[in-house]
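The complex appears here minus one protein chain, its other protein chains still in place.
So that you can tell them apart, the chains are marked A and B in the order they are listed, and the count of residues begins at 1 in each.
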Amino acid sequence: MFWQQFTNWISLGAMYAMLAIGYTMVYGIIKLINFAHGEIFMCGAFFTWWFMSVFHIPLPVAALLGIMMATGLGIAVERIAYRPLRNAPRFAVVISVLGVSIFLQNMARIIWGAEFQVFEVDFGIPPLILGTVIIPFKKIFIFGTSVICMASLAVFVKKTYLGKAMRATAADWEAAEMMGINVNMVIVLTFAIGSAMAAVAGILFAVNYNSIDPYMGFNAGMKAFAAAVLGGIGNIYGAMLGGLFLGVVEGVGSAYISSMYRDAFAFGLLILALIFRPKGLLGEGKTGE
Amino acid sequence: MGLLSISSLTKKFGGLVALKQFDLTVEKGEILGIIGPNGSGKTTFFNVLTGMFRADEGTVLLDGTSDNLLDRKTHEIIGMGVARTFQNQRPFSNLSVLQNIMVGGHCRGRSGIFSALLRLPGAGRERRRLEKRAMEVMTIFGDRLISMKDRSAWTLSYANRRRLEIARALASDPKLLLLDEPTAGMNPAESLQLLDNIRHINSTGVTVLVIEHDMNFMKQLCGRLVALDYGEKIVEGSYDTVRNHSRVIEAYLGKD
Partner (left out) sequence: MNKTRLDDLSGGSQATSGDNFLQQGVMAALAGRLARFSGIGKIALLCVFLMLPLMIQSNYAMRVIIYICLYIVLAMGLNVVMGFTGLLNIGHAAFYATGAYTTAILMKQFGMSFWLTVPAGMTLGVVLGVAIGLPTLRLRDDYLAMVTLGFGQIVYIVANNWMGLTRGPRGIADIPSPFLGWGDWAIPIDSYTAFYYLIFSFVLFTIFACIRVRDSRVGLAWTAIREDEDVAAVMGVNLVLYKTMSFAFSAALGALAGSFFAVFQHFVSPNSFTILESVIIITIPIIGGLGSIPGTIVGAVIMIGLPEIFRAASEYRMVVVGAFMVLMMIFKPEGLFGKKQFQQMYKA
């Protein structure tokens, strides 16, 4: 029974980790929280659903299109809500991005309706049976996809020129600019990667729960942020760890304490983390202080 | 026993030692200058004294009490009589000049939220007293601040912002005033005027500690100088002693 649930928690945690990476990456570069990140996640799932249900495109292609559109949306968010305010006070930027988030959420509600939409995917592959534990293929799919995405990101950031440019910009914006790094390009790239990861997470989320709604981004976004803070914001590996940890905490909390308050556990954990360990589990830099 | 006795004050930032076993006694009523190359720990010293940084070790005793200043919280220190200005001017930009100075008098007030809501007479009296004190402090600089008392601080010139910061610190009735590069951004005439202003402040019984790079200014102002380098006290004494000390020359100009 425990191990059965454990697979659920881990696959949920992997999705949070994917989403948390976006927060952490954007924060690393521009030192601000991307409040619209959860909406990108939601839009990624909705775009995919839309291609699948309206145009009857198969999941892999629809997902690819959905990810591309969500990535475009993420870049647009940067253009509209961040770039014009690059010299504005932080306060203004926070409000402006919050505005984008409200805008996207309600636009989605108007276009796709406030109700749940069914997101049915049938892989047609039998579950994996390990003794008494039955792992449905979709859990394996979710976990596998997340791991592949995160591993490729880690390699990208570590090995490629662009990845190094990103790390340099995160460390010192001005110095990076003086070294000839196109900082604007790096910022756009960061938003693009973060958004793409969010979109993948959104699709996996939809696959897991078989349903999507315009408000799914808010809760998931908050939790992923909690995961990012937990892991030490700005640290990609921290975000991965934080996401998995959060998935387990939420699972344990709702299984053994009360399932009604499952969302409250994540928020409570976020508040506790910020109070007692603002630098996070793997934190290096300074955070909220 | 002077006004301020500092012993073995140490402040580290990671591996960097910004202040190393620093000892100093400041006499009541003197004007003491602190010099040293950039990064020698002068501003760190002020930051530690005013509680902005936590010291790693040392004791700072004020006015003969046995109460270590370093154990106090940042906001308590001004009430004990230590007020400062900032090297990189930091007035409250969107508050008026008068309001800025009245914030300086915050520690001399007691009224809270309920007396404000009920508009108790005590709160009104206190406010009028702080306002009067703020106006008094401004007169030190003649007409310079008074004529602008309702202007937002960010509209002031550099020199006036410096004056404003000094006035704000004085509004707390300090025993010890810490000035961090008060002449930076001032022209020679304004510096000269400031010299008189600081002497006047000192004559009202305020002990002054001043950081400054302008040696000519320091020569005229300070009775005594302390030179710092790499967080260590190299020498202290009269202007000439410090000026001609080999390690001071070395610190500024390098070894030949």
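Just so we're on the same page, a contact is a pair of C-beta atoms (placed from the backbone, for glycine too) under 8 Å apart; a residue touches a chain by one contact, two chains touch by 3 or more.
Everything numeric in this text was worked out from a predicted model, so none of it was measured.
Interchain touches from the omitted chain, evaluated on the whole complex, reach A, B. The chain not shown here is touched by just one of B:I6, B:A123 or B:I198, and that residue is B:A123.
Contact with the omitted chain, checked across B:V48, B:C107, B:V137 or B:L179, is made by B:C107. Checked against the full complex, the candidates A:S96, A:N208 or A:N235 give a single residue touching the omitted chain, namely A:S96.
As for the chain not pictured, it touches chain B at residues 50-52, 73-79, 83-84, 86, 90, 92-95, 99, 102-104, 106-107, 109, 111-113, 115-117, 119, 123, 126-127, 130, 148, 151-152, 154-160, 168, 172, 185-187, 190.
Remark: the residues of chain A touching the chain excluded from display are 29-33, 35, 80-81, 84-96, 98-107, 110, 173, 218-219, 222, 225-226, 229, 260-261, 263-264, 267-268, 270-271, 274-275, 278, 287-289.
Heads up, the rule we're going with is that only the chains that are shown with their structure count from here on.
The distance from the centre of chain A to the centre of chain B, each centre being the mean of the chain's C-alpha atoms, comes to 49 Å.
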